[in-house]
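Only one protein chain is missing; all other protein chains are in place.
Chain IDs A and B follow the sequence of writing; residue 1 opens each chain.
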Amino acid sequence: MAEISSASAKSDRGFLTPSGRGLFGWIFSTDHKRIGLLYLYAILTFFMVGVFLGFLIRLELIAPGRTIVNAQTYNALFTLHGVIMIFLFIIPVVPAILGNLVMPIQIGARDVAFPRLNLLSWWIYVIGSMMALASLFGGGGPPDTGWTFYVPFSTEATTTNVTMAASAVFVLGFSSILTGVNFITTIHRLRAPGVTWFRLTLFTWALYATAWIQILAGPILAITVALIVVERVFGTGMFDPLKGGDPLMYQHLFWIYSHPAVYIMILPGMGIISDIIPTFSRKPIFGYWAIAVSSLAIAFAGSLVWSHHMFTSGMSDMAVFVFSLLTFLVAIPSAVKVFNWVATMYKGSISLDPPMLYALAFIVQFLIGGLTGLVIGSAGTDIHVHDTYFIVGHFHYVMFGGAAFAFFGGLHFWLPKFFGRMYNKKIATWAWGIMVVGFNMLYFPMLILGLQGMPRRYFDYLSRYQPLNVLSTVGSWILVTGLILMFVNLFRGLLRGPEAGNSPWDARTLEWTISSPPPHENFEEIPVVDTYPYDYS
Amino acid sequence: MSSEAHKDYAGAKLGMWLFLFTEILLFGGLFILYAVYLFFHPKDFAEASNELSLFFGTLNTVVLLTSSLCVAVAVSALQKGNRKLTLILLAATVGAAVLFLINKFFEWSDKISHGIFPDSPILTERVPGEVVFFGLYYITTGLHGLHVLIGAGLLIWVFFLVRSGAVNEKDFVTLENAGLYWHLVDLIWIFIFPLYYLIL
Partner (left out) sequence: MDLEAGHIVPYRTFIFVWITLMVLTLTTVLVSRMDLGPLNIWVALGIACFKSGLVIFYFMHMQYERLIFRAYLFVALLILAIFIGLTFFDVLYR
């Protein structure tokens, strides 16, 4: 824990100052910053597990046939990699860690609206993640359904521990929903005087839009996975044609949540980028209003398009047509953001500090992810590449190349604020470079493999696919090297690095005006704001 | 923890309403299934619906609507400083919740004693549309019953807070929020009742 470093408490360590209650001072703290760090430690732990599983998947795929694991173990590997990376990492990562750390300060509040509920959310997250881990060991072995738990395999065929894994997802869903309730109320009620809706930071806007998705789509996931459990225990036949149910309805319900969930993952990342780019371009953000509104537009449009995951499922042609059309709507607000970021950088005085480098990588990789998304959003081409590695490549470009890179950028941007110390920027830049090379080497070949017809979720493949698979696996080694370098450098710096000062990047939003690390309750006196957040002119 | 001495009423109520939205969407998932399966099997749904007890359904509707009235009046009574009336009405509401659950118990046990429960040999013999109707019936009313239980628990907790004076005419948002939750339970039932008991 970070407290150890504060032994040399010459300077004021703010909220990191030991409370005298040791570990309990952390796990029962209602301070939003401590809760944010609790999430950081918990979520990064699961991220490591997820990375390790992904690493094993790539290792298995280095050659056709059995390499290191058998087929059943491989099924469990990709299922758990998916469940952990989606539900334990990428959904909570930005709102729960950076949202908790930064958002209340950015709006000039002392804490979130419901601090105890906030702590409860963390505990629910921990309980849910423990249940997810327990599914590895109990019952009939680790689940092998893929993270989507499609029926009838999940309800009738598999003997693995799907019940426990689905229950875990149910519990984790609640953590996410409660965080959403808390954030919307906070942004409504606790803005400091002068922080009008159009003086909010764009990161806060993104969290606000995200929180709405968490509230309105989250419950659908809860009921869907609850139905999986009910089916397995009671056999009510909700999705069983023999009992009058319809398996396609499972897919509808699942994607009614899980498609909007994609925006829970990417929107906060876009918010981070919108905060980083003006700071390191020394220019006011271009099109503030357009970026803020496009966050809401993405959240809304995201709830109209779920069935584009089902083009080959056998649903009606009318639905294929309508959902394909609607899918293209989402591209508009996403593109609006990209244009505005680029326009912000135009003629700016750009400094390539680590956060900015991550933001730049985000834009390029998100662009590839987004444009390949259009390929599969149009029903015609999707039928060719559905369930191939093209899909795997696409969503890793969006989720890892986009959301996770934005998160890493956010860590490099904000963590010095919360620890009061700076990491080694040179090593951070190297780590970034290695990760970008590794990432693209890992996932770009997948796009090609998919177009050539290699199906996903098999532990074996035709030998003609081998060269690109080897390239991809080597890429995974490079990426993991970069990740390790990044985290070691980051945490070494935060614990032992030189003092960072209150505003190491000379940024203008409220969180940089208070001391580093921020004190308990952030502000001695609630500030009165009369400026626009990106005032760099 | 917080140095703010007073409570933010509007914030507390906003938070509660947002939470209620999640509850509406939670049941919403089941209503989506209902709508689709009704569309697929309209005849079977009507047949199966006729087997449910209209008497118990209507009785429970009356019970819940009346309990909702009690909670609504209880809030006004507390605002006016009439603590005694508030306590009586809260107790009446909890009583109504218990009555509701007893009715539900009889209703379910009647069905179960006739061999109609999920995956039972008698039920699975019947046409698919009826099987899925009863499946949905058990899941929806079961989930609703769970909410009745939680709501009653909340009201009992608030009852003691009112009695001890922790919730009073100056600080009644806890009662109001618990009341909102109870109204939601009523609200869901307003839709369950016609959809499951009145289909012809």
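Definition applied: a contact is a pair of C-beta atoms (placed from the backbone, for glycine too) under 8 Å apart; a residue touches a chain by one contact, two chains touch by 3 or more.
Because the structure is predicted, anything quoted here is derived from the model rather than measured.
Asker: Under the definition given at the start, what are the shown partners of the omitted chain?
Answerer: Taking every chain of the complex into account, the missing one touches A, B.
Asker: Would you mind spotting which of A:T45, A:Q72, A:T196 or A:S316 touches the chain that isn't drawn?
Answerer: Of these options, the touching residue for the absent chain is A:S316.
Asker: For the full complex, which residue in A:A209, A:I256, A:I277 or A:A431 touches the chain that was left out?
Answerer: A:I256
Asker: By the contact criterion defined above, which parts of chain A meet the unshown chain? Give residue numbers in ascending order.
Answerer: 188-189, 212, 215-216, 220, 248, 252, 256, 303-304, 306-307, 310, 315-319, 322-323
Asker: Provide the residue numbers of chain B that touch the chain removed from this figure.
Answerer: 4, 6-11, 13-14, 17-18, 21, 24-25, 28, 31-32, 35-36, 38-40, 42, 54, 58, 61-62, 65-66, 68-69, 71-73, 75-77, 79-80, 172, 176, 179-180, 183, 186-187, 190-191, 193-195, 198-200
One rule holds for everything that comes next: only the chains that are shown with their structure count from here on.
Asker: Would you kindly tell me how far, in whole Å, the mean C-alpha position of chain B lies from that of chain A?
Answerer: Computed value for the inter-centroid distance: 35 Å.
Asker: Provide the residue numbers of chain A that touch chain B in the complex, in ascending order.
Answerer: Of all residues in chain A, those touching chain B are 30-31, 110-111, 113-115, 117, 177, 180-182, 184-185, 188-190, 215-220, 222-224, 227, 230, 234-238, 241-246, 249, 252-253, 256, 521.
Asker: State the interface residues of chain B toward chain A in the complex, per the touch definition above.
Answerer: Listed in rising order, the residues of chain B that touch chain A are 1-4, 8, 10-11, 14-15, 18-19, 21-30, 32-33, 36-37, 40-41, 44, 118-119, 124, 127-133, 135-136, 138-139.
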